[in-house]
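Excluded from the complex is one protein chain; the other protein chains are retained at their positions.
To keep things simple, chains are lettered A, B and C as they appear, and every chain counts its residues starting from 1.
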Amino acid sequence: MLLLALILVPAVAALGASALRGPARRTPWLLLGAMTHLALVAAVAITPPRPVFHGWIALDALGLVVLATVSALFAAVAVYAVGYLRRAHSPGGRAFVGCLLAFLAAASLVALSHHFALLWVGLEATTLALAPLIFHKHDRRSLEAVWKYLVISSVGIALALLGVFFLATAQAGGPPGARPLVVEDLIAYADRLHPAWLQAAFVFLLIGFGTKMGLAPMHTWKPDTYGEAPSLVGALMAGGLTSCAFLGLARVTAVATAAGSGPFIRPLLLGFGVLSLVVAAAFLIVQTDVKRLLAYSSVEHMGLLAVGLGVGGVGAYGAVLHMINNAMVKGLLFFAVGNAVLRAGTGAPAALSGALRRAPASGFLLLVGLFAVTGSPPFGPFLSEFAILGALFHAGHYWIAAIMLALFAVIFVGLAARILEVVHGPPSPSAPGVGEDPWRLAAPAVLAIAVLTLGVFIPGPLFRALAEAAGTLGGGAP
Amino acid sequence: MTWSAVAAVVMLFVIAPLVPGIAAKTKARLAGRRGAPVLQLYWDLSRLWRKGAVYSRTTTWVFRVAPVALVATAGAATCLVPLDGARAILSFSGDFVAFAYLLALGRFLLVLAALDTGSSFEGMGASREVTVAAFAEPALFLAFVAVVVASGETSLSGALGAALAGAWPTAAPALAMVAVSLFLVLLAEGSRVPVDDPATHLELTMIHEVMVLDHSGQDLALVLYGSALKLSLFAALLVGVVAPRAALPPLVALPALVAGIVVAAVAIGIVESVTARLRLGRVPQFLTAASALAALGVILLLAGSGT
Amino acid sequence: MTLFFLGVVLLLLGGAAAALLPRRRAADAGFAALAGGGCAAAAAPALWALAGGTVADLRITAAVPGGDWVFGIDPLSAFFLVIVCAVGAASVLYGVPYLATERAHRSVRVAHLLTAIEIAALALVVVARSAMPFLIAWEVMAVLAYFLVVFESERVAVRRAGLIYLIGTHTGTLALIALFAYWGQLAGGLSFAALAAAAPMLPASGALVFTLGLAGFGFKAGLVPLHFWLPGAHGAAPSHVSALMSGVVIKMGIYGLLRLVTLVGPPPVWWGWLVLAVGLASGVLGVLWALAQHDLKRLLAYHSVENIGIILLGLGVGALGARYDAPVVAVLGYAGAALHTLNHALFKSLLFLGAGAVLHATGTREIDRLGGLARRMPFTWTAFLVGSVAIVGLPPLNGFVSEWVVYQALIRSADVSPARAAVFGVAGLALIGALALACFAKVCGAVFLGQPRTSAAEGGREVGYGMLGPMFVLAAACVVIGLVPLVAVAPALRVGALVGGVGTAAVNDGLAAVAPALRRITVLAFALVGSVAGGAWLMRLASRRRTQTSSETWGCGYERPSVRMQYTAASFAAPLLAAYGPSAGVQVTREHGAFHTHPLDLVLDKLVLPLWTRLRNWAISVRPIQQGRLWVYLLYLLGALVALLLYLALQLERVSW
Partner (left out) sequence: MTRVAELLLLLVILTSFLALGTARVSACIRAVALQGLLLGLLPLALYPAGGAHIWGLAVGTVLVKAVVLPRFLNWAIREAAVRREVEPRVGYPMSLLVGVAAVAAAFAISSRLPLPEQAHEMLVPAALATVMLGLFMLTTRSKAVVQVVGYLILENGVYLFGLTHVERVPFLVEVGVLLDVFVAVFIMGIVVFHINREFDSLDSSHLSALSD
């Protein structure tokens, strides 16, 4: 029952939010919903509940990790939103909170559904729930952004649906008892899946979920969207949406691996991963718009996730861990950048230079984010990237490892040059924007602490969950 | 430490001012002049010692200490060379490094003294001095490496001892090259023609002499003596390489050393009278040639020792 | 070990005190006392270990994969720990008065805090016995150093230098991460013990590990050609931080290399030769570039490159000795490297502190705008002179001792027939020494001697005791090691034996090889000092009875010599650079009557930046990929789909079903 609550509570809250009038009431409502969800997640984490709907809705380690990540990130977003909505007067204010909560519901559905079609439904729902938020500003640019976002990800997701049906077709030869499209049964009777259909399904699902993750060359919507969306929406997309898409990809990877199609899928995942890294690097080093910068950084990290899945072994563990870290770090970065934009009063690249000289706390957090996102010890991403790197060496992919390291160096230069300029560049005489705000500092601060903690301390339960998740992906923990 | 070693050092201290004199005399004779007496430098020194000194207001204590340090370092270096052929007063593995660096210390302080005056002439001299030294140093060390390799000993006393004498017959060409390069280094370190010209009196062309323009009285005496000591020291070193005398009893070895030094001084005189002074730009070339010569010697020796 | 961690805690408390205590005086006092005490406390176990005692390891059960976090102090760690603590304490004490004037417009408290954490991180780097804590401490050290470098971040040059530093160090860290990731997955654990146990499994006798190590640690050590970040950063940082960075931080690269060799065992031959060659290049090029500098601190920074070269000469010959089982050569080489690391830490930080004093007093770092400071800042001048004599490697100071040990190793390699070509390192080292002499003659002469060239130099006044004190302590250390080498050489030999992996017997061999020589060096040193002092005294007596007149400097008949006629530093270096410079990419030009040397860094300006521009241009050329038209984006998507379908088809052709 808890499982359903996880989905229904935010859904109902979303409806309720659209009923409420005035942000003064809506923001507490949002906080309430977020915290309730977090509490529910804690509850299910402590006492694993029984699957419902004959196994379509269930909770396994992988799902739990994603669920917890999204829920935590969402809580931070809610906190940030309190300080943010206080400032941003915008026509979309009404639907804003509702859409946020709707996204949470959809994401929970994705995390909990062990039925591929249901997962697809949830994923599409997340896409749609975020669309109005991107259009928050109601200007031409955000209009263009949302249009591209909608069309590209809708096409991708449609192809994913085709992939789901292929999967069902592949399962046709299964035993009569097998529940169609249910992950457990797909894996249990993997040997009886039709290889050709399975592989075709994987191709379409990879394109579909890859589009939503933002793997190159399907990443094209990302910079535009992240660049235009409000920063907390950017956080939610870069941290939450991507995690959900990654979960989809991970599940189908698990099925394919179980079915012995590993040799078929690994090159694909590695290829897309490396390509994403290359593209991200190429666009990072000439990027002036900070939000677009973060978008390409997100492409880079999605590429890492793909590589981790593709290399398998400890890489799978690294990928799941990296999914968590990426969510936290992206949240942190988007919040800090959001503060910078508010401080400068505009998102124009020129104006942002030195914006955080006058907002040192946010500046500090942005720097933490910079070093965390570039995988410097002792932050969380370092551990996960370390694991992936080790897996690459272990699997003998020396060249991929070498390319990855070279690209890391290049990417670091791109990110550092721009972000350091924002933090202590020459301050630009711009319209004096908004100062710091406890809510808008609390959220990134908490995330910073989290990402630092994950770098030096992985709690036992989390580690077990990661190991189990990696196990389902045909890998293992170090 | 043996009495002969001490005696040898004392003797070198005494005869040091002789060397420039002999060189000058030779030069004069070859030019058909009578030239200044061989003992000229002694008279100069004693006269200077009685003179008072003039100090520039710009100078600091460095200017006063430098001359003393010059003599002191040269003296200390003397204690490291086995003048009696057998054993130096102070001998230890790798003492040749100390030898070279002691002389370098003296040079360093003298250069600082020159810069202390703030005179552009002395600055120029100092600049040239360090430049020449920078080229001479590798050659000197290569010569040391050569004798070390030839003898298998790592201290000067050992390297210039019996083992070297034993090496001569087998490795004559290599050691000869080393000796020649050492002689070239001597010319440079002693600031003689073709590198420098002590006799000239046009400041713009001088190196060592212009560096000490402001020194006067006792300071100048010390500087001159120090230079002379350095020169004779190199001469002694050269003698040690060319004619290892470890076998000889001290009573024979010491006269032999004197004779050798005189020969070296005459050689200097001859060189000075037959060659012209090089343009400053060519000096590096000259000394690089010395290094190359020594390096060749080392290579030959290594090739010999290896197989 | 507990004492050590107590020291670390004290350091951090000191930083906290500097940051938090309300009243300025209290903050400064608390910082100085606590941080200084921390250094002392942390150094104590190190000294104990160097004296031959053993310190128990500390093992913390790790909460992250990769095995426990182990901390330990063996001679190698101890040796470097002493360096960290000594220089750390000096720069802490110096920093308080040095930054006192900055309070108005900069966050000095934060700077002090960062300094304290930096020292703590350095200490942790050398005691870490497991890859995770090592990397963490390493990165903390590197990144904090960045923030200290950009202390004056409002200056664009400083920001640029900081960025280049950050890029350099991060690239190095990446190499290290790769190193441990590769080694760790082979060893199945990340504790150094596990790594060492797995060393025999490394293919090609650890070629990859040694390559990555040389790259990663080389970036930190600043060896040519990986030094390009160094001069800018060390020049831009506040002087006491420069002292810390030049004295200690870059030495962590040396520590890393030594530790690597300790863990893996004798490196392959090519590595030894490579290190030797790199050392030679770093030494010669470093000092040549230094000769061409006009900025006092940049000049000192390039001398760090030079000295790293000397250290690498020792390291390289030691590696060769170890490979060709000539234990004495190995021990002497490694020991020489370690010892020179210590000595360079002492005199280089001393020199940077002196430069800081000059900057503090005159407000300029331009050598050719200074002069005549010897009269105005006599104590600083004395300390600086000691440092200069030491760095040039002249007796009777410590620089001579360590160079002498390196010479020993090089000369003894002649007996090891496969490695005997290494004796030519002697000539290289001699050249380096001679050039360094020239360079420091230039510095001392132009900055301290002669007459002040500008009013800034005219107005220079001696700095306070708070800044002089640390300088004199360091100077005293230089003198002591110079006069009584055994105190430093014995522990260095222990380190060498550990790194060479030849056990204590070799220590005794090494000692037997050098101990008598060292005693004689002591005799020589004392004799020299005594004779100079005595001679000077005698001269004073003698000159009493002579007339002494003082006048203007003799201008060879020219009546009115002016300050502008003094030889400038550029002119002083001109002849040497004219001869050697072209090979090092230094031009010397004569513009309106004055020499000008144009120091451009061969690597940074000729290699790194052009490469980067090339890369950027490529990136710009591919930007149109993201050209904004939706249908093109959809075409990408379709393209990807079609490609995958083709791949699928090919696969299906193979798998017949």
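The criterion applied here is as follows: a contact is a pair of C-beta atoms (placed from the backbone, for glycine too) under 8 Å apart; a residue touches a chain by one contact, two chains touch by 3 or more.
These numbers were taken from a predicted model, which means no experiment stands behind them.
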- Partner chains on view for the chain not depicted: A, C
- Query: Which of these, A:V41, A:L181, A:A372 or A:A416, touches the one chain of the complex that we don't see?
  - Reply: A:L181
- Query: Given the contact definition stated above, which residue among A:A45, A:L128 or A:I403 touches the chain not shown here?
  - Reply: A:L128
- Residue among A:G63, A:G214, A:G227 or A:G425 that touches the chain left out of view: A:G227
- Message: Out of A:L32, A:L150, A:I187 or A:A417, which residue would touch the omitted chain in the full complex?
- Response: A:L150
- Item | Residues of chain A (touch criterion as defined above) contacting the omitted chain | 115, 117-118, 120-121, 124-125, 127-128, 131-132, 135, 138, 140-141, 143-148, 150-151, 154-155, 158-159, 161-162, 165, 168-169, 171-172, 180-181, 194, 196-197, 200, 223-224, 227-228, 283, 286-287, 292
- Note on the structure: Touch rule applied to chain C and the missing chain gives residues 623, 625-631, 634-635, 638, 657
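Criterion: only the chains that are shown with their structure count from here on.
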- Average the CA atoms of each chain to get its centre, and name the chain whose centre is farthest from that of chain B. A
- Centre-of-Cα separation between chain C and chain B, whole angstrom: 36
- Item | chain A, residues touching no fewer than two other chains | none
- Task: Could you list which residues of chain C touch at least two other chains?
- Result: none
- Within the complex, chain A is touched by chain C residues 63-66, 132, 135-136, 138-140, 143, 150, 153-154, 156, 159, 162-163, 166-167, 170-171, 173-175, 177-178, 180-182, 184-186, 612, 615-616, 618-620, 622-623, 625-626, 628, 630, 633-634, 636-637, 639-641, 644-645, 647-648, 651-652, 655, 657
- Task: Could you please specify the touching residues of chain B with respect to chain C in the complex?
- Result: 50-60, 62, 64-65, 67-69, 71-73, 75-76, 79-80, 90-95, 97-98, 100-102, 104-105, 107-108, 111-112, 115-124, 126-128, 130-131, 133-138, 140-142, 144-145, 148-149, 152, 154, 203, 213-214, 217-218, 222, 280-281, 284, 291, 295, 298, 302, 305-306
- Task: Flag every residue of chain A that touches chain C in the complex, lowest number first.
- Result: 147-148, 151-152, 155-156, 159, 195-196, 199-200, 203-204, 206-207, 210-211, 217-218, 220-221, 223-224, 264, 268, 279, 282-283, 285-286, 314, 371, 374-378, 382-383, 385-387, 389-391, 393-394, 401, 405, 408-410, 412-413, 416-417, 420, 424-426, 455-459, 463, 477-478
